[in-house]
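The complex appears here minus one protein chain, its other protein chains still in place.
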């Protein structure tokens, strides 16, 4: 067989694919869109590892705070850098203050020159935010003049909020982990990428779940218009092409759609790449440039997709003998067997099972096992569904005429029916599992921060030495603050250096102290020792709280800088207090509680200010108002918000995203369902007219069309729910998250699936009614 | 002109246009119980349209159709559908058997549409299949039987409701002459035995020869040959 002949046959097929009139075009286009989506998703998937690598490299390249306990000496090439991260609404803002100490001080990646004091360079996203109306509150906190933007190599995502500002007098405040002296940027020991295994799992599952229905759709799409194609092939046989040629021509037709799909896919990918630059998932955004699929993988996709399309076509034709006078199905297809169909999902489960619990131990998931397991489970749906449909339909009794017509039709071609809903079933199963995973993981996050937040919802930490009384007053004057509990906190050791025992010291007025401990009575000047708090051993407290005992606030440790080491003597009239649940963090507080009058002045530099704030949540942006006040009091202040409802909101966003994705895939499948449905109806035009002639009600026929799609869909959705819940459970177990079924998710996903079928039926009703008009009887 | 006395189904001044084409242009028709009337005429003359109008499948643009004293064009679509289910039977050239249903289910279908229970409908269906000598096909599907057998099944189906009027549109069109004649014999015998009227649209003289008289439709106008001669 010559190559020329092959090419000619394939070419003929390609011509047929586009010359089938409006229907031909629709079919080719739908196939191409399906293939295109698949290709784009595949390309994105192949680009993801690369994107994560790039992110990781950039993050490592700009790392500065190294938690070095031993500060390096000042030199010409050193820089003092302070972490001044900010929060705005729910977003983190990466902030650094920099003070170069010599002409050769290192510049951070993406920054061209050091900002002077009162100046800053910002990321494009932050710049946009600061210049917008909604960013006005943040602008108050970051009033520095913007002298430039951070270039892409200094950022890890297009939506990252980051700034570098000029700093002053930082050297005196050097604290490991907060303010450090460095001579270069970049992690001195870049570790192996430690990506969150759960995140990786999510990414993998998302892509598999989105890809699978597309794959199923492609497999179905290349079979679109099968009957018409068979007739065309038969006509070709009549004029003398042999059966191999017709197969090649059929392959050519499938190839045409697939190749057009490749073009579409490249387009979708380019669009998706740009869109990905605007998207932010779990605070992770990427630059389009990160998403470069490796050329080898891209080539693989470009070859594999058309090849798969051709193979599916040939596979579909295997049981078909194309004769010159028509198409003969090779006998009655054999009864479907269960065992190998069951084997697929079981094998999938077997692949996933060993990884159960790995997420909790922070172990790595084997990517291949995860992908393989999920794919096998989902493919199991497509394998099991035809068997289930066949069995169930064979057992269905006859009810009304509409039911009988539908059931009999399904009995005759249960395979076609199952094939039509396969895509929907896979999409729904995957979406259910994914949603369970998201909901579960998210639930977990929310729970870990779920605290008693009735008394205080925010905590502001101020640098040591900031007068707390004045600070508390400023917080009190801030709009939306209902109550302020101000404390100065520090740590006491039994020795000035390397203490063996120690406990906390908390300074506050009586009202504030009552919030954190049970006091028998309180007057300014009192000192209390809290006994029996969870975080102290009682023994420690009795030893430490011995009146007259000398203790040291802010002790120093070996290898660290010298601390304040302020001596303090336990007073004679020390009173005992009982622990009480604290204002935040859910922990009680032990140690010493001191009212302001009892605090010697020397102690002040050894204490940090902490203000616990009760907020009026109805005031818009109340958290940012507080943050602004805090940064006005102390530029190095940090704030923490205790109440966490944002997680749920973020999950809503993902749920919406998932919905949209699933809905798009389902809509695509629905469109193809409609096309084949209409094709089927048109083939039955005469019959429909005849049925109407002898008085069949339109309702009966419409209902039978509905049943005909509804029965396989109901079966498909049931199976999809079962598989989806199983997969979701296994995935949750893998991440070590308590299993909880997101029934809303299950219902909404199956609801979408059902809605698609209903929509398809409704859309096919007008043509059905038109076909039922007596004109269909006219033969002349 | 009043309909001839004793006629079961009659029509006058029928006009029906499909777009710019005038399918019927003043056609007339009448048939008595037990009578077999052939509607003849060249292709495109409006024979089928006349049949569709008479059967209440299509409403004429103007003209009257009387069935058993009732004005057909005054009925609603639902009423006419009900009438077709209960009083009329139909046989077409092809494409009328539901391929998924077995033959006996196909025959029982009109009864079931009328609300008869499945069991009873299939018993009656089997009776008619016996008369048409196709009762051995009851479990087969239409795709598995020959054209002539399929057409006999269709005839059985058209008779299963004991219709008062049987409409047959080229019932032998897809059959060879031997099979066609057998179907015509069975059809006319059965109709005569139940005193049903048969409206037989055909362009074949040898099929029309099974009728009692013929009317000719040409350019949308009908000629009742009996009344002319």
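The chains carry the letters A and B, assigned in the order they are written, with residues numbered from 1 in each.
Assume a contact is a pair of C-beta atoms (placed from the backbone, for glycine too) under 8 Å apart; a residue touches a chain by one contact, two chains touch by 3 or more.
Everything that follows uses one rule, which is that contacts and distances are computed from a predicted model.
Enquirer: Assuming one chain is omitted from the figure, identify its UniProt name from "Transglutaminase N-terminal domain-containing protein", "Cytochrome-c peroxidase", "PadR family transcriptional regulator" or "Predicted secreted hydrolase".
Expert: Result for the unshown chain: "PadR family transcriptional regulator".
Enquirer: Considering the full assembly, with which of the depicted chains is the omitted chain in contact?
Expert: The omitted chain makes contact with B across the full complex.
Enquirer: Of the residues B:28, B:105, B:170 or B:214, I need the one that contacts the missing chain.
Expert: In the complete complex, the chain left out is touched by residue B:214.
Enquirer: For chain B, which residues touch the unseen chain?
Expert: Touching the chain left out of view, chain B contributes residues 38, 40, 42, 185, 203, 205-206, 208-212, 214, 216, 218, 223, 225, 228-229.
Note that only the chains that are shown with their structure count from here on.
Enquirer: With chain centres taken as the means of their Cα atoms, state the distance from chain A to chain B in Å.
Expert: Each chain reduced to its C-alpha mean, chain A and chain B end up 66 Å apart.
Enquirer: Which bits of chain A are touching chain B when the two form their complex?
Expert: The touching residues are 398, 401, 404-405, 408-409, 411-412, 686-687, 690-697, 700, 774-775, 777-780.
Enquirer: In their shared complex, at which residues does chain B touch chain A?
Expert: 18, 43-44, 48-49, 52, 55, 57-58, 78, 81-86, 88-90, 92-101, 105, 109-110, 112-113, 118, 141, 157-158, 167, 169-170
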